[in-house]
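Got a structure for you, written out below as structure tokens; questions coming shortly.
The chains shown are only part of the set, and none of them has been moved.
When the chains are written out, they are named A, B and C in that same order, and each has its own residue count from 1.
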Amino acid sequence: MLVVMEGSATKEQIEAVVKSIEDMGLRAHPMPGAQRTAIGITGNKQMVKDAMLSAQPGVLEIIHVTQPFKLVSREFHPEDSHIKVGDVVFGGAFVPVMAGPCSVESEDQCMVVAERVKAAGASMFRGGAFKPRTSPYDFQGLGEDGLKILKKVREKYDLPIVTEAVDPETLTLIESYADMIQIGARNMQNYSLLRRAGKSSLPVLLKRGMSATLTELLMAAEYILAEGNPNVVLCERGIRSFADHTRNTLDLSAIPYVHRTSHLPIVSDPSHGTGRRDKVDALSRASVAVGADGLIIEVHNEPEKALSDGAQSLIPDQFDNLMNTVKSIAGVINRRM
Amino acid sequence: MLVVMEGSATKEQIEAVVKSIEDMGLRAHPMPGAQRTAIGITGNKQMVKDAMLSAQPGVLEIIHVTQPFKLVSREFHPEDSHIKVGDVVFGGAFVPVMAGPCSVESEDQCMVVAERVKAAGASMFRGGAFKPRTSPYDFQGLGEDGLKILKKVREKYDLPIVTEAVDPETLTLIESYADMIQIGARNMQNYSLLRRAGKSSLPVLLKRGMSATLTELLMAAEYILAEGNPNVVLCERGIRSFADHTRNTLDLSAIPYVHRTSHLPIVSDPSHGTGRRDKVDALSRASVAVGADGLIIEVHNEPEKALSDGAQSLIPDQFDNLMNTVKSIAGVINRRM
Amino acid sequence: MLVVMEGSATKEQIEAVVKSIEDMGLRAHPMPGAQRTAIGITGNKQMVKDAMLSAQPGVLEIIHVTQPFKLVSREFHPEDSHIKVGDVVFGGAFVPVMAGPCSVESEDQCMVVAERVKAAGASMFRGGAFKPRTSPYDFQGLGEDGLKILKKVREKYDLPIVTEAVDPETLTLIESYADMIQIGARNMQNYSLLRRAGKSSLPVLLKRGMSATLTELLMAAEYILAEGNPNVVLCERGIRSFADHTRNTLDLSAIPYVHRTSHLPIVSDPSHGTGRRDKVDALSRASVAVGADGLIIEVHNEPEKALSDGAQSLIPDQFDNLMNTVKSIAGVINRRM
């Protein structure tokens, strides 16, 4: 951590800041420069209260050097974490694919889709029973009935289930029916929900918020780990930018950054990341090539009748083709699908 | 609503889309153009399922013309809504100021700050008892003890209290102690919390999410109104952009846009909107000048000891000066403070 | 400047970086921390080549502390600069308004508008003769004929003229006809044009690029000052963000930031900043209230016939009202219009 003093800061102001630092039990390293003095701080960063320093006279700005996260950081845990969901493992050489409809709409729909995605090589089934929708007038999901359908899919096709929790109550319900809890982009900083997920014995799929920095994403995961649940898989699903040719801007540079900074696996969601069927194929290839630890893809047997996100859902034939291509790409970088 | 067909769409594809529209009980208005055909849709827009159309062959894109919100729209309710919090009214000629510390830290702190902001002309007291923090290791608020302190402030200084709910449980607690429920930026799309707020008898201060469009902000308010609570005050608090000279980019154009589009009042939060004390004064003046229906300002008696957001808190003397200036600006545009 | 080493950096790697710094004639201040070592650098920052350091083994990142600009910085020149354009002065207590049509379309149009804006209190006349347009098929301006019309406006109404240069050739032409050279947002980093403007004897109005940080804006001004022309007025005109309710997001926090960081005046352009007539009035009030050193406003006598940007142009009656209001707001903060 570094406190940068204003060019006009007096000797007394600099000394006062040094004293404040030492009063916190830390070491101060003043560095007088040509234009300004900077003061380095070493010691236990947990003990630093920024505001105590930034509000002092003569202080221009505070620069953080150390990352604020711990349990999720690679420095704390140098080996890759392997996160298990049933027999599926995220974070190893194998790259699992989660596929299924945006919303669970009926048992028929789910069975038809599950059969096809299983055959094509998907490892898990996805589908929303509780849907966070921008409008209160849009379809909000089948609720527990949807969870029951998902459970039948698991039993029939032996596909572990991932589905979204939108609050502590739905999370508790999901624990009785599913294998992995999804926390969506809109809830990435819903700390009550994160803490509740941290007390679950199920693994968590945590999606990046629409305007979250990667530090914020990792801090959200830190909430879950800090409560005792180490099984978190991160998910890049596109960020909000000025660009208007896609629904979101899929930020694939997040993948190598997270790999370098954290031991947690990170998957890619090209369906939400682009919002249009005709880009899902290309961005799935790119996601595997960049090193994503998994894909989550929307597949619908009749997208023109979907109750949500039909425009970005693939039909099963398109999903077959996609799987063929990404398997070959995975092979090029010594991974398997 | 408008369906734009691809330039290469066949006559059969166009007719199929027209038929789908009519099958939904709506009217289709095909408009053959030089390059493409567009098909206008009129009738009850609630009945249109986008996905049914966007997934049909030959369809290039769907363009929405009608806004998706209803109860919050000015077309539905042409008069300005006046939202009462105790004796304070938002949405009329008077421009209320909510002031107080970011976090409730102690009774002493709150009493000192309350006395000063009341004297300077604040209409309400703000302070967080439940704090949503990026890091699980940061101060998370005093909880119910903080609410008890806020209640004492109200009793002693006759200032209605606004404080943040972070989940349905804390919202229920707040109903016993406070006068207005704040829903913060991170929870703007926490629909469980919005629905719970819609069932409260207290008015709600709803902050814009960090990357929320104004349509999304208004749709979030629609959730509250749709549950039966018409008392919502919106709040612009800065958006996330590439700009790095402030913590957020205060988007003051939101104020005239909301006034034109909705009947709900909208206030401005220049403290979070800028994140630095030295900009709060200037942006408060701008907020009143642009027509904000209120201000929410962080004031701390000792910002260098604040447990959160000290860098953006004003000291009471600075708040006195600010109030003097903004009162004069309000007068210029025929409002009062 | 600070070099942050990786947590796993060896003693040898740290010593190698220290040596590199000393080889550049600078002082290195290593600060061993709990997790990582950081190395502060003091001395003449001009001499530091980032790349030499960032490419060394064990280096995690380089953090810049000192701002990169000089001639434009307030540390270099503590007093406000007063920039004169004829008898008009930017940067003092008086807040000049530049008004006129987006494009010069005809002598009649300009004379009608000039008479009205002069009567309402504008200090300068604006109008484009060379128009940078997104499409090659849009109206590109009258060229030198437009400049001749502007010169007549100046002679008849005694209003100094500001008009945009799009390349060195048009800049040379403008020097023969106008009083101030505008460099537009799209050309803010057109360094050939900036250098040419730096050799001109006319003052320059430099607009912020659509995605330029304020450091980049100030560095662009630095190019002009470095060539010998100290007369630069900066202009905030809205940035590109995800927000879709305005054409651009007017970033009014830029005004207090620039005032603190630089001695150059900065004006606001609410016409381009919002792109809609119905927001220009409100954002002009906010611009004056926040402390802008001037306004630049589009006024057209018949906006429905404008060849460019009609949707954001005020009619003269609207401009009259705007001027009345902003004059009163200027008075509140001890400025005059």
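Here is the rule we go by: a residue touches a chain if its C-beta (ideal position, glycine included) is under 8 Å from a C-beta of that chain, and two chains touch if they have at least 3 such contacts.
These numbers come from a predicted model, not from an experiment.
J.: How many subunits, all of the same sequence, make up the entire complex in this structure file, 3 of them being shown?
T.: 4
We take it that only the chains that are shown with their structure count from here on.
J.: So which chains are sitting against chain A and chain C at once?
T.: In this structure, the chains that contact chain C and also chain A are B.
J.: Over half shared numbers or under half: where do the identical copies chain A and chain B land at their interface, same or different?
T.: Same; most numbers are used by both chain A and chain B.
J.: How many angstrom lie between the CA centroids of chain A and chain C, rounded to a whole number?
T.: Chain A and chain C have C-alpha centres separated by 38 Å.
J.: So the centre of each chain is just the mean of its C-alpha atoms; given that, what is the distance between chain B and chain C in Å?
T.: 31
J.: Between chain A and chain B, what is the gap in Å from one C-alpha centre to the other?
T.: One centre to the other, that is 26 Å.
J.: Among the residues of chain B, which are close enough to touch at least two other chains?
T.: Residues 211 of chain B each touch two or more of the other chains.
J.: Which bits of chain B are touching chain C when the two form their complex?
T.: That would be residues 211, 213-215, 239, 241-246, 249-257, 260, 273-274, 278-279, 282-283, 285-291, 325, 328-329, 332-333 of chain B.
J.: Which residues of chain B touch chain A in the complex?
T.: Those in contact with chain A are residues 46, 49-56, 68-69, 132-137, 166-170, 186-187, 189-193, 210-211, 216, 219, 222-223, 226, 240, 277, 303-311.
J.: How about chain C: which of its residues touch chain A in the complex?
T.: Listed in rising order, the residues are 2, 4, 7-8, 29, 31-36, 38, 40, 42-45, 63, 65-66, 75, 211, 240-242.
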